[in-house]
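Note that one protein chain of the assembly has been removed; the remaining protein chains are unaltered in position.
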Amino acid sequence: MAASPVIALLTDFGLEDGYPGIMKGVMLGIAPKARFIDITHLVPEQDVATGAWILHTAWRYFPTGTIFLSVVDPGVGTGRKPIALRADERYFVGPDNGLFSYVLSTVPSVTAVLLDRDEYYLPNPSHTFHGRDIFAPCAAHLAAGVTLEELGSPLDRQSLTVIAGQQPPAGDGSVVGTILHSDHFGNLITSFGPILAEEILWSPASILTIGGTTISARAATFAAGPVGEPFMFADSSGHLAIAVRGASAAAGLDVRRGDQVRISGLDLRPESTRKGK
Amino acid sequence: MAASPVIALLTDFGLEDGYPGIMKGVMLGIAPKARFIDITHLVPEQDVATGAWILHTAWRYFPTGTIFLSVVDPGVGTGRKPIALRADERYFVGPDNGLFSYVLSTVPSVTAVLLDRDEYYLPNPSHTFHGRDIFAPCAAHLAAGVTLEELGSPLDRQSLTVIAGQQPPAGDGSVVGTILHSDHFGNLITSFGPILAEEILWSPASILTIGGTTISARAATFAAGPVGEPFMFADSSGHLAIAVRGASAAAGLDVRRGDQVRISGLDLRPESTRKGK
Partner (left out) sequence: MAASPVIALLTDFGLEDGYPGIMKGVMLGIAPKARFIDITHLVPEQDVATGAWILHTAWRYFPTGTIFLSVVDPGVGTGRKPIALRADERYFVGPDNGLFSYVLSTVPSVTAVLLDRDEYYLPNPSHTFHGRDIFAPCAAHLAAGVTLEELGSPLDRQSLTVIAGQQPPAGDGSVVGTILHSDHFGNLITSFGPILAEEILWSPASILTIGGTTISARAATFAAGPVGEPFMFADSSGHLAIAVRGASAAAGLDVRRGDQVRISGLDLRPESTRKGK
């Protein structure tokens, strides 16, 4: 572990009550040299799927060795398992409720443990704030040099919770997905990942339908999009996204996370229509 | 003082205008090795009582030596005293307006000084931003090795401002308190602390009344609470709290900070009804 290990935090705790700061105080008591980076504390309350998505867009940009303390935990105080993972030379600590879905579905080799050694908890953990009493101390012990294997009993990777994924395209050139996220600017990020997004954007006849709206405009960049009209583009993570320049697509289209989005007219002959980019 | 002293910040400055960042810039100029942890900058504007409460829930989780720079300061520019305290091997810097009420009422030995040595201020302090011009520099000088006693003249602890406290239970098994805080999830934290909260939760006939609502349901954990109905539980600080699972108790009950809450039916024979927990 590095001399100044990095702990990145992602929670739905909000910024009003001091909860993220309290977790950092606890961790400094255990790992005095730890350094903290906030990813976000504004995951919508108890919205595990959005938390998983944001973690997915963020974690590969951090150096190896980073510990991701991730707590969106509607099941706190129930039987859901507290876990830690090692994946791609980084660490993930939090509840086993799907928050690590994308890590589990994209990293070939993952080692998992159940956080069942209470000597690594705060004394007398509460029933309501495992972020402070269990997850933060375990993350800090990792930062201080305890190994993943010392933190708890091994878990079978196959036993871990993964949120249901997305469908591949059908033979008629259609594919159905969902809105994963509406960002700060009201841009809508779909569940269509980079490879499929490229296919959609480069298929001349592809059309996106969401709610009662049909969108065929597309642009190579956000700034190249038409004004005052929704258009498709690949967002910075490569996912297909929908935007309206100078306005909120989410508000304009009355769309929210989880809404279905459908593509038709997809050219299923890969590469046939591609131009240099 | 540690090689990398920790300064924890709590203010009502908000996050839009850059004020917390400016204070950190000032402190880095004085204490280049200082490390900063934000507790919150979203204390409701000028709400000293809520600031005091959040500080109370947070400070004991930080390592000894931590300096708490706390600025909720409706009286900036008036005669209220700028102070610094040493309590339980930690330091507190801010205005003497009740923000440190819980520190003063819970720590037996507190040393206090008036921040009256302007060589520890920024030059030409403004009348409107003592956080930047007085409190941040004084906190940073503490971090850089100046002693509390060097920062200013000694103050009598008894002279410091403490917000009025709460009543003990009456002989008829009733007790009156207030709502101290409504958190990010809309959970309502009452002024009944850990010891009294235990008595309330374990008295079989106890009933809580707030506004026009009477609550007798209770749960050992948040997750064990009934669905769709307000219930009592002990929050992570041990205080009696009111929640509705999957909803905001504050919104549902139309309750806000400062509202009165009343308990009746309290069993005054301590321990008589306790079960193992």
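Should a chain be cited, it is by its letter among A and B, assigned in written order, with residues numbered from 1 in that chain.
As a convention for this text, a contact is a pair of C-beta atoms (placed from the backbone, for glycine too) under 8 Å apart; a residue touches a chain by one contact, two chains touch by 3 or more.
Remember, it's a predicted structure, so these values are computed and weren't measured experimentally.
K.L.:
Can you tell me which of B:13, B:59 or B:185 touches the chain that was removed from the display?
P.N.:
Counting the whole complex, the residue in contact with the absent chain is B:13.
K.L.:
Sort through A:88, A:118 or A:183 and give me the one touching the missing partner chain.
P.N.:
Spelled out, the listed residue whose C-beta touches the missing chain is A:183.
K.L.:
Just to verify: which one of B:25, B:194 or B:226 makes contact with the chain not shown?
P.N.:
That would be B:25, which touches the missing chain.
K.L.:
Footprint of the hidden chain on subunit B, which residues?
P.N.:
Subunit B touches the chain not shown through residues 13-22, 24-26, 28-29, 32-33, 36, 45, 75-78, 126-129, 132-133.
K.L.:
In the full complex, which bits of subunit A touch the chain not displayed? Write them out.
P.N.:
Listed in rising order, the touching residues are 2, 4, 6, 8, 10, 15, 37-43, 54-55, 57-59, 61-63, 66, 181, 183-185, 220-224, 233-236, 246.
What we mean here is this: only the chains that are shown with their structure count from here on.
K.L.:
For subunit A versus subunit B, what separation do you get between their C-alpha means, in angstrom?
P.N.:
Centre-to-centre distance between subunit A and subunit B: 33 Å.
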